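Dropping the structure in here first, questions after.
Missing here is one protein chain; the remaining ones are kept as they sit in the complex.
Note that the chains take the letters A, B and C in the order they are written out, and that residue 1 is the start of every chain.
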Amino acid sequence: MDSLFWPGAERAGDLMTPAALVRAMVEVERAWLEALVAAGVAPADAGGQLGAFEIEDARGLVAKVASGSEAGGNPVIPLVRLLRQQFSGQPAAKWLHRGLTSQDVLDSALLGCLGRVLAQVRAELDGQIAAVARLADRHRATPMAGRTLTQHAVPTTFGMKAAQWLTALLDARDGLDRLPPLPVQFGGAAGNLSAVVELARLAGSPDPAATAVTILRTAAQTLDLQFRTPWHTARAPITAVGDALVGCCDAWGRIARDVIELGRPEIGELAEPVAEGRGGSSTMSQKRNPVLSVLIRRTALSAPQLAATLHLAAAEAVDERPDGSWHAEWPALQSLSRGAVVAAAQAGELLAGLEVSPSRMAENLQAAGEGIQAEQRSMAQLFPSPNQPETYLGLTDFVVDDVLNRARETRERR
Amino acid sequence: MDSLFWPGAERAGDLMTPAALVRAMVEVERAWLEALVAAGVAPADAGGQLGAFEIEDARGLVAKVASGSEAGGNPVIPLVRLLRQQFSGQPAAKWLHRGLTSQDVLDSALLGCLGRVLAQVRAELDGQIAAVARLADRHRATPMAGRTLTQHAVPTTFGMKAAQWLTALLDARDGLDRLPPLPVQFGGAAGNLSAVVELARLAGSPDPAATAVTILRTAAQTLDLQFRTPWHTARAPITAVGDALVGCCDAWGRIARDVIELGRPEIGELAEPVAEGRGGSSTMSQKRNPVLSVLIRRTALSAPQLAATLHLAAAEAVDERPDGSWHAEWPALQSLSRGAVVAAAQAGELLAGLEVSPSRMAENLQAAGEGIQAEQRSMAQLFPSPNQPETYLGLTDFVVDDVLNRARETRERR
Amino acid sequence: MDSLFWPGAERAGDLMTPAALVRAMVEVERAWLEALVAAGVAPADAGGQLGAFEIEDARGLVAKVASGSEAGGNPVIPLVRLLRQQFSGQPAAKWLHRGLTSQDVLDSALLGCLGRVLAQVRAELDGQIAAVARLADRHRATPMAGRTLTQHAVPTTFGMKAAQWLTALLDARDGLDRLPPLPVQFGGAAGNLSAVVELARLAGSPDPAATAVTILRTAAQTLDLQFRTPWHTARAPITAVGDALVGCCDAWGRIARDVIELGRPEIGELAEPVAEGRGGSSTMSQKRNPVLSVLIRRTALSAPQLAATLHLAAAEAVDERPDGSWHAEWPALQSLSRGAVVAAAQAGELLAGLEVSPSRMAENLQAAGEGIQAEQRSMAQLFPSPNQPETYLGLTDFVVDDVLNRARETRERR
Partner (left out) sequence: MDSLFWPGAERAGDLMTPAALVRAMVEVERAWLEALVAAGVAPADAGGQLGAFEIEDARGLVAKVASGSEAGGNPVIPLVRLLRQQFSGQPAAKWLHRGLTSQDVLDSALLGCLGRVLAQVRAELDGQIAAVARLADRHRATPMAGRTLTQHAVPTTFGMKAAQWLTALLDARDGLDRLPPLPVQFGGAAGNLSAVVELARLAGSPDPAATAVTILRTAAQTLDLQFRTPWHTARAPITAVGDALVGCCDAWGRIARDVIELGRPEIGELAEPVAEGRGGSSTMSQKRNPVLSVLIRRTALSAPQLAATLHLAAAEAVDERPDGSWHAEWPALQSLSRGAVVAAAQAGELLAGLEVSPSRMAENLQAAGEGIQAEQRSMAQLFPSPNQPETYLGLTDFVVDDVLNRARETRERR
């Protein structure tokens, strides 16, 4: 995903790039090798080497790993070969990757990368929640026309609308919070970890199984991933992350669509923050396009289908490790997670500087005329001698307060 | 979704059928009207009528509601009209639906229906978890060839494989458990509940907002749905259910694919339970097709795209109530939820009676020859004077126990 | 797909209903049996019976076929059994379905049903093309603001916009026209037609293969489907229909979105045709919702994911007949094709009665102010002494004429 085909992609920085993935794979190999050493399964002099390696050589490594990925079907095989060449003659070359399978390294590395993606999305969401909470509070009494199926319905306030946006953002945040801890993947060739137990046995461990479990736990802790028994073909840890990220994109897309529609010149109630050079046209000098919202909407229209691919991959897993569906996860995860980070940043910028026009809201509400009071009148007709009509904003304050409370609780829970 | 285009659909019974939806909509209208009465907003004689109505006339109502749905774009409008005709001249006709909007009734009714869907899926999953836990325990020492990317890898056991299936089922169960409580939808025309507050005011309530909140809470309680401020355009309650159901279909699909592949006659390690007349062919008398697995896989291939439609609908929500994306949710929800219930029942039957052939597993493992021991040999080569090779099943027992423990905890948590 | 979950579904009438599918399956069985008789492979008294049967018993048959579909995984198996019971003791019972496999009957029946769907969609499109051609011609000089990324860009005309709609409709029509003829499916158990050749041989045919080919051609002709060698696992005939139908939904969705946006009260340039009771609200008497467009958009948001399921099914076909992906096609085809027919009818009604407001268009253009002339001014600045500005409508007439010509050619090609 590059900025030419996905404008704004640079906002995702190094998250889920080839270089980040290679670095994460080296981290997995290192954590495992050090755990083998710590458990006395690999000799002491096999440890301590991969750290230095990574710093010096990561960049050249990425291209070599990439070009070698097809032969074995995944990037772990060339990475291990290249690392062994690098340490040729040293114990690390011999002991590297022992007990692991490609999928262990790639799954664990991807989850490491996804952990960083989720942290960034969470941070962005928190900023957005604060910004929209301010909007909801400030505009709780800013009247505007409520619109349903695009037509004027009854009066409402912009604070009420912001409370609805906030609900969407809080739901997205809750979706991330409900995610189970990201697990490590350590299963060995066919998921029963036979190789590492064998290594422990051959190394003289009195209880090879216990030694192997210790190695797993140690490496998981180093990688800051949850210890879990293997899930080579039980892919919920992947689909859950995908679903949660799509949930975020849904919330941003929903907000963007309001900004897009209410920013139409005939409506003019909302506008994107002005930034030097943003929203211009290649031929019309007066144009100020809602570029952030448009790019957010692009992501929201694309993300659900990528998550669907992750689910299909999960459903098609077979045997002890799958025959193609695992491979379908990687590009979908990359596009989805980088896309979500970009949209998160764009939504954050949009919401932090959103321009709200109470005067246009008032004008449009005024122009809506009598029709927009029709429901209120019809309520009065239910009573023989109704009171004089007052404002018709219902539970707006209650709803705004309720959602602001929820935002406060979410913030305090962190 | 009917049984001709979706064989097995009858297993979903009345869940999410037109009749069930109409009944649920009447329940919502009734709960709301009774709450209006209880709060003193509607007169006492407006209550107590819809219950009898439903029992007598639900069937004729469904067809009329259906044929009247297009004019207003949803089935609530004709339902309200028909109910008012039915109670013509009585207070219920006048007070019915006051304070609500179509989306309140339909969303709340759909969530009521989805609650029943989820309960059934949960029950089925619990049965499956118990069945697969038995398989994992019984076959923890049943050797078979581990296969990765379809090729023989290292030896494993069928118990180990069952533990992987169990992991998938437990993840699916956890996905359901992580769902937030299903909320009621009560927002009124544009989500700020102006009409119900106005009714309370006109009825002389000293604190109309508080009265309105009481009405909301009362009706939510009657419907056994969580009280929540409106979410007309914040659709996470819908997408979350969709994602959780797809997660279940993923788990069943993953298991079905193993049954399909390992049931190939050349492999013959698993077979579907025999049932009179099942799996036959229209022309080949010897055929015993893995029909349950095939139909489960059908669902697993279909479900992710339906959930993607729900997410697109969420992302496209706009204004105070959306311009088409809300309407796209209904058929996707119906197909997805009925499909999931059918697959749940099929998977339950499949797993309860699955035929496992330890002898074919042993034969295939034997036939795999030396290759399948290659990894074990290569481990030995790392050591100058390795011990004699033993079994190479690694942490199988640990993994099986770990997953069985998780199954036990899941059961106890209920 | 029923009208409660899919308002407007009744517009699809009997197309792709369970009853229609059963009828089509009986037609396939009959055409095949008559062809066996005509070729002298089955005895003469085996013919001439299914026609009468269908007329008398189709209704009761549907429910029985539906409830029997799961056991064999498809509705053909119970249908054949029921037909044989019905003709018990008669030659038809013995000779029915001989040489066929379930997939032959179901695929051929589905394509028969799809042929009727396509015919109706084509007819609707032709009416829409005529209606929009009139709009384009009538309004070729009706000025309005051109809008890009929702903002005022340069002046245009409504005729120019209608020409763009017409382009979308003509492309959709071309997509249907480019479809290859719908083929019959006759392959027998594993696609090599061994049973029918065997029957011809046993019946004494001197050239059993030639006799079998004659039977195939005869039956195909009866069914008005193209003769084709088997395509049990080469599913392009299915995916092509799906793609073409989605292409139609795209065109209608694109038009609906303009009607939705330009019908916002603040813009007010377009409105849906008025119909008694349409577009009303359950609580707001003034509402006139753009219901047709909203329901069209619902379909357009749903259809692409259904077509994706058809492609996944095609990609997953395996062996001589597939292990679940075939079964995934049926509900997707049903929802997609019925949905398309409904949207076709709704779009036809929308376009036939669309209300265009040249005065609101002129007002909005006027209100757009100087900005909308910015491009024109910047063109003048390229020249040292530019002429006076004139209208700035560019090739509008040329484009409208070009598209009208294309519409005329499309009409004449039929």
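Things worth noting here:
Here, contacts are C-beta pairs under 8 Å (C-beta built on N, C-alpha and C of every residue); 3 or more make two chains touch, one makes a residue touch a chain.
What you see is a predicted model; the values in this text were computed from it and never measured.
One chain is not depicted; across the entire complex it touches A, B, C. The residue from C:Glu124, C:Glu316, C:Glu329 or C:Glu349 that touches the chain not shown here is C:Glu316. For the chain missing from the display, the contacting residue among C:Ala12, C:Leu182 or C:Ala195 is C:Ala195, taking the whole complex into account. Touching the chain that is not shown, out of A:Gly8, A:Gly175, A:Pro230 or A:Gly247: A:Gly8 (per the contact rule at the top). Set against the missing chain, the residues C:Pro7, C:Gly47, C:Gly68 or C:Gly253 yield one that touches it, C:Gly253. Think of the hidden chain as still there; on chain A it touches residues 1-11, 18, 21-22, 62, 65-67, 69-77, 80, 97, 100-102, 105, 188-189, 195, 256, 260, 275, 277-284, 289-291, 293-299, 301-302, 305-306, 308-309, 312-313, 316, 323-325, 327-328, 330-335.
Mapped onto chain C, the footprint of the missing chain covers residues 73, 94-95, 98, 101, 146-150, 153-157, 160-161, 163-165, 167-168, 171-172, 174-175, 178, 180, 188-199, 201-203, 209, 212-213, 229-237, 239-240, 243, 246-247, 249-251, 253-254, 257-258, 261, 297, 300-301, 303-305, 307-309, 311-312, 314-323, 375-376, 379-380, 382-383, 386-387, 390, 392-399, 402-403.
Mapped onto chain B, contacts with the missing chain fall at residues 147-154, 260-261, 263-267, 281, 283-291, 294, 305, 308, 312, 364, 367-368, 370-372, 374-375, 378.
Assume only the chains that are shown with their structure count from here on.
Put simply, the C-alpha centre of chain A and that of chain B have 24 angstrom between them. Between the Cα centres of chain B and chain C there is a gap of 30 Å.
For chain C, the set of residues that touch two or more other chains comprises 260, 281, 283-284, 289-291, 294, 305, 308, 312.
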